[in-house]
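Of the protein chains in this complex, one is absent; all others appear in place.
Chains: A, B and C, in written order; residue numbering restarts at 1 for each.
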Amino acid sequence: MIVVMKPNSTETMIQNMVQRVEGLGLKAHVIVGTERTVIAAIGEKRDEQKEMLAACEEVEQIVPILAPYKVASLEAKPEPTVVEIGKFAAGGPNIGIIAGPCSVESEEQIMESARRVRDAGATALRGGAFKPRTSPYAFQGMKEEGLKLLAAARDETGLAVVTEVMSPDQVELVANYADVLQIGARNMQNYNLLAAVGATRKAVLLKRGPAATIDEFLLAAEYILDKGNTQVMLCERGIRTFEAHTRFTLPLATVPYLHEKTHLPVIIDPSHGTGHANLVSPMCAAAVAVGCDGLIIEVHPDPSKALSDGAQSLTPQVFADAVVQCRKVATALDRQLH
Amino acid sequence: MIVVMKPNSTETMIQNMVQRVEGLGLKAHVIVGTERTVIAAIGEKRDEQKEMLAACEEVEQIVPILAPYKVASLEAKPEPTVVEIGKFAAGGPNIGIIAGPCSVESEEQIMESARRVRDAGATALRGGAFKPRTSPYAFQGMKEEGLKLLAAARDETGLAVVTEVMSPDQVELVANYADVLQIGARNMQNYNLLAAVGATRKAVLLKRGPAATIDEFLLAAEYILDKGNTQVMLCERGIRTFEAHTRFTLPLATVPYLHEKTHLPVIIDPSHGTGHANLVSPMCAAAVAVGCDGLIIEVHPDPSKALSDGAQSLTPQVFADAVVQCRKVATALDRQLH
Amino acid sequence: MIVVMKPNSTETMIQNMVQRVEGLGLKAHVIVGTERTVIAAIGEKRDEQKEMLAACEEVEQIVPILAPYKVASLEAKPEPTVVEIGKFAAGGPNIGIIAGPCSVESEEQIMESARRVRDAGATALRGGAFKPRTSPYAFQGMKEEGLKLLAAARDETGLAVVTEVMSPDQVELVANYADVLQIGARNMQNYNLLAAVGATRKAVLLKRGPAATIDEFLLAAEYILDKGNTQVMLCERGIRTFEAHTRFTLPLATVPYLHEKTHLPVIIDPSHGTGHANLVSPMCAAAVAVGCDGLIIEVHPDPSKALSDGAQSLTPQVFADAVVQCRKVATALDRQLH
Partner (left out) sequence: MIVVMKPNSTETMIQNMVQRVEGLGLKAHVIVGTERTVIAAIGEKRDEQKEMLAACEEVEQIVPILAPYKVASLEAKPEPTVVEIGKFAAGGPNIGIIAGPCSVESEEQIMESARRVRDAGATALRGGAFKPRTSPYAFQGMKEEGLKLLAAARDETGLAVVTEVMSPDQVELVANYADVLQIGARNMQNYNLLAAVGATRKAVLLKRGPAATIDEFLLAAEYILDKGNTQVMLCERGIRTFEAHTRFTLPLATVPYLHEKTHLPVIIDPSHGTGHANLVSPMCAAAVAVGCDGLIIEVHPDPSKALSDGAQSLTPQVFADAVVQCRKVATALDRQLH
């Protein structure tokens, strides 16, 4: 890391900082510039060393040189990670499509959803059984009953099941039924939960928190990887900005940026990312064009009766049309969409 | 709520919407304007009705009229809630000061911190035993050992103990030692955790998530209140914006705004809110001037040796000076600071 | 608009508000709900009426029903506006590609840029002669000399010329040389400048300010349209958010959203929108897939020698490859790219 000393730092202050840097086990290299002295600290580790130096009064700023994540980095593993479950594949040339309702609401609803998204080209089924809802007065999900319905839908359709887990003590239960454990955006930095899913060998879909930087996002993934679970998919679902005409702002540049930094597959969620059904289809095509490894899309047999997220849910027909457009783009750009 | 129909909606579409509104148990009131027809739906509840109507294609927008929270609202309880623990009091005329290190690091460190913040005017001690850290490679806290040291510090100094709980299964353990259960900003929407602290009768310090709207913040409090725990303090600790010269952006207007909406006390955290020790003291004085009910401030015997958050920690002396300034402002404005 | 009265408003307060609404020439319609009374004010105009009512103490909030822009709206003109200049066309089925260096730096540089972007498929040439630079110490452009070089490049290549105008008193000069007057993001709300370009009959490329809402963006266009100039292209070039790994955050959902609201063509600027050359190409393909009407891309014969924006400039070869990808996507989705 680079330690930038304040202007007018004395020789003594600089020597003290050199000693402090060396006391942290680093090699100090002093560079006297025309207006500032900087000290390059060689041998940087990814821990709290930076913070300790930043607390010294004579320091103007600390500039880390290394990214703070390790296992997630492309330097650690240059070839892309591919997550495969049955016909679902995300990573490398493969684009996997996860679709289904926001919440599991009934046997009929989830079965019809599963059949129709499979027929349209999805290879995984989404559906919430444990629902994190902003209001305590909103529908909170069917819980284990919902998990059972998801498993039944998988048995019939062959779709992989993706569903959210909200708490460490639910991990075992959810893992009994699901193929992919989803960590919601609100829980991206729920570290006890990350460690718990890291201890399983189920694939994980980790959603980016709406205020998370990319480094924070990758460090959240690192909590999971650090426990030995290598099957992590990163999901961009929009960030919170001043824009109010969409539910969140969906930054598709995340996809090529992450591909330069990490081997993990990147999934786009245009449903939460926009919040309006009529914006979802064009953003699906754009996500494929920008190089995403998968999509997760809310589809409901009748959005106007959905118990949650109706405004952003596609009808099965609109979803089928969107998949057709995505496939055209994928084909044009030599990507594979099942 | 108000349902705004799209331009060119037919009489049939409007009648269908009226039936749909009435099917939700609401009274529909049609108003034909010069360019739009709107339907006022009377009898609004605070649940998913809004979302269902928003999913209808002929609807341009839904405008809710009521705030989504109930128990937290000033309409439900017009007089301010005061949280009192020993000498600590926050709410109404009282300003409570919580101070101490980011993390408990050793017996000596926490004891010295406790004595010095008490001598300077604090009435509660902060200190993390379970630490949510952005990186899995950073110091994660002393855990139960840290809780024991906090309890020992309380025994000696009489300060109330405020410490974070990260997971539902830690609640009982932390509640055995702490006076106030802190919910960190990363966990503001960890609903299982909110429910778990709501089931205790310990006071709770709920930090605003860096991307949370005020409604989301109050709804998170509502999850705790809904379980019967009335002792909730709301903590503004800064939001994530494009500003990079501070760690977060600390919006002090939150204080008077919340005071118009809720009876719960509002605590300001200028340490995380700015991220730089030299900005903390002036922001403390400003927080008192704007009408906050309390402050939570990071203080470390030697910030340059802190294992976390050193750059934003005050020395005990600077903290003592800051309290002097806060007291001057409080006195000038007829508030009480112990 | 809808006037929401505060809870506990008396009958007298409501009657006073009714009179006030009627005094503004609107028809008042009182709706007594279970917890609030609202007054629908029918006959809403797009002016300051809203603000006057919002200033009344007994009002909780004012909800406008109509969008504040008129001429720009799809309701005013349902068919898409197409801007055509020589071979350049943007709007309807046509995708126009504008490319070239950030700044005009020399005859050789702009001529080579023009030839190479034309050969790769561009139909318009960008290049700044008057440069708004964040620092007064940075290169400020070649000014009229630069305009002359742009005109010479048009003469040779047939490309339409797009260049920025910074001040009302420059409009006549720039209009003498350019085909499209660009309003930079910093000047999106420079109303005197908007009025000045509105008074010409040159096409205008209006860039969205990095903190502008869509309504503010369309109202800025409205200033130009209001003066009788119908040839306005809207350019999304990224908004300022907390993301620091890209120069701005480029929200592609702006494209389908604007297409629902306005007949004006929407151009995407992935160069400023990302700030990094390696992110530009995938975002070009994504922009075409999402339905944009044009692209504006920075291309420099040798980005490492560019006097401005080198980090986000493509080499001519990379640009040519990007156009190939865009054309594949456009063809797959039945759009026309010259």
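In this text, a contact is a pair of C-beta atoms (placed from the backbone, for glycine too) under 8 Å apart; a residue touches a chain by one contact, two chains touch by 3 or more.
Values in this document were obtained by computation on a predicted structure and should not be read as measured data.
Engineer: Decide which residue listed in B:Gln61, B:Thr230 or B:Gln325 touches the omitted chain of the complex.
Structural biologist: Of all options in B:Gln61, B:Thr230 or B:Gln325, contact with the hidden chain holds for B:Gln325.
Engineer: Identify the residue among B:Ala287, B:Ala306 or B:Ala320 that touches the chain left out of the display.
Structural biologist: For the chain that is not drawn, the touching residue is B:Ala287.
Engineer: So which bits of subunit A touch the chain we can't see?
Structural biologist: 2, 4, 7, 29, 31-36, 38, 40, 42-44, 63, 65-66, 75, 240-242, 244
Engineer: For review purposes, identify every residue of subunit C that touches the missing chain, sorted by number.
Structural biologist: Its contact residues with the unshown chain are 20, 45-48, 51-56, 68-70, 132-139, 166-170, 186-187, 189-193, 209-211, 215-216, 219, 222-223, 226, 239-240, 277, 303-311, 313.
Engineer: So which bits of subunit B touch the chain we can't see?
Structural biologist: 211, 213-214, 239, 241-246, 249-253, 255-257, 260, 273-274, 278-279, 282-283, 285-291, 325, 328-329, 331-333
Here is the rule we go by: only the chains that are shown with their structure count from here on.
Engineer: So, what's the distance in Å between the C-alpha centres of subunit C and subunit A?
Structural biologist: About 31 Å separates the centre of subunit A from that of subunit C.
Engineer: At which residue positions does subunit C touch at least two other chains?
Structural biologist: 241-242, 244, in rising order.
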